[in-house]
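Here the complex is missing one protein chain, while the rest keep their positions.
In this document, chain identifiers A, B, C, D and E correspond to the written order of the chains, with residue numbering beginning at 1 in each.
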Amino acid sequence: MRLSARNKITATVTAVTRGEATANVVLDAGGVRLVASITVEAADELGLAEGKQVIAVVKASDVIVAVSD
Amino acid sequence: MRLSARNKITATVTAVTRGEATANVVLDAGGVRLVASITVEAADELGLAEGKQVIAVVKASDVIVAVSD
Amino acid sequence: MRLSARNKITATVTAVTRGEATANVVLDAGGVRLVASITVEAADELGLAEGKQVIAVVKASDVIVAVSD
Amino acid sequence: MRLSARNKITATVTAVTRGEATANVVLDAGGVRLVASITVEAADELGLAEGKQVIAVVKASDVIVAVSD
Amino acid sequence: MRLSARNKITATVTAVTRGEATANVVLDAGGVRLVASITVEAADELGLAEGKQVIAVVKASDVIVAVSD
Partner (left out) sequence: MRLSARNKITATVTAVTRGEATANVVLDAGGVRLVASITVEAADELGLAEGKQVIAVVKASDVIVAVSD
């Protein structure tokens, strides 16, 4: 399956915090810390746990650009 | 200014494609290609052009996790 | 590839409106009209054109629920 | 009230999973399963429960297009 | 129609910049400048033009919180 989403970052799961509805999945992408908030259902279905290899996918319209003053 | 957004990726602008309303800003983040779709107004205001150092900011709720089959 | 995104709707492309940066892709999902705004780069890379079979993917956190008064 | 959001899908609530802050609302849209993650406050205010008729609303910029390889 | 989206800000259109696919709609909300990027189709359908009274609607999961250092 190919996606229109332009941002695909290879990463490893380092932690998963589960609530009743939402899970925060912490990722390590070559030393950069990323966090994905997804449904608990998705976290379970994908078998997300420490050490799992994943891809963080982000749509271009969801990326904000910041510059230092 | 500190942000609730959990994902902050240091990157360099490699290209900017401008339409009338939207600009697609292509970034290089340590070898990973990223794309941000922002308003042309913002691209101008931030002075985005090839070589500019920026931070790509993404809210945790905008990150999808994908796993290979 | 499996995705954490919970919404996957099978559809057919009925039209593509291209700007310089953004393309609006109109879809027919079993009689329901859908529209996706993506980068022109993605529309080209995926070969989107009238009649193409696709899947519209939406993250659960991007779905608003509305009720009639 | 009319909305700029281009995607409006008629559906029926089939389940609601409530956490402290977020509720995942599962919908059936003519056989297609959808999930919306909204605030618990909104789920309560709209009276969302199994059998309720709703409209799933999604902004065009939040739709990713996927194609099979 | 009632919406799960938690943020509804009354505003007046002050300008519309149209591209081929996307329109940036500038709003004045009691002295606060807002911008909405929507499809040109939506801008036309809603008759958006200077002076029009509208409501800016934002999902809670799309709001980032920033604090000064």
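Assume a contact is a pair of C-beta atoms (placed from the backbone, for glycine too) under 8 Å apart; a residue touches a chain by one contact, two chains touch by 3 or more.
Please read these numbers as outputs of a predicted model, since none were measured by experiment.
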{"item": "Positions on chain E where the hidden chain makes contact", "value": "5-10, 24-25, 27, 29-30, 32-38, 42-43, 46-48, 52-68"}
{"item": "Touch residues of chain A, complete complex, unshown partner", "value": "17-24, 35, 37, 61-62, 64-69"}
{"item": "For chain B, the residues touching the chain missing from this view", "value": "1-6, 36-39, 41-43, 45-46, 55, 57, 59-61"}
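Keep in mind that, in the parts below, only the chains that are shown with their structure count from here on.
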{"item": "Chain of greatest Cα-centre distance to chain A", "value": "E"}
{"item": "Centroid spacing, where centroids are CA-atom means, of chain D and chain E in whole angstrom", "value": "21"}
{"item": "Of all residues in chain B, the ones touching two or more other chains", "value": "5, 19-22, 24, 35, 37, 59, 61-62, 64-68"}
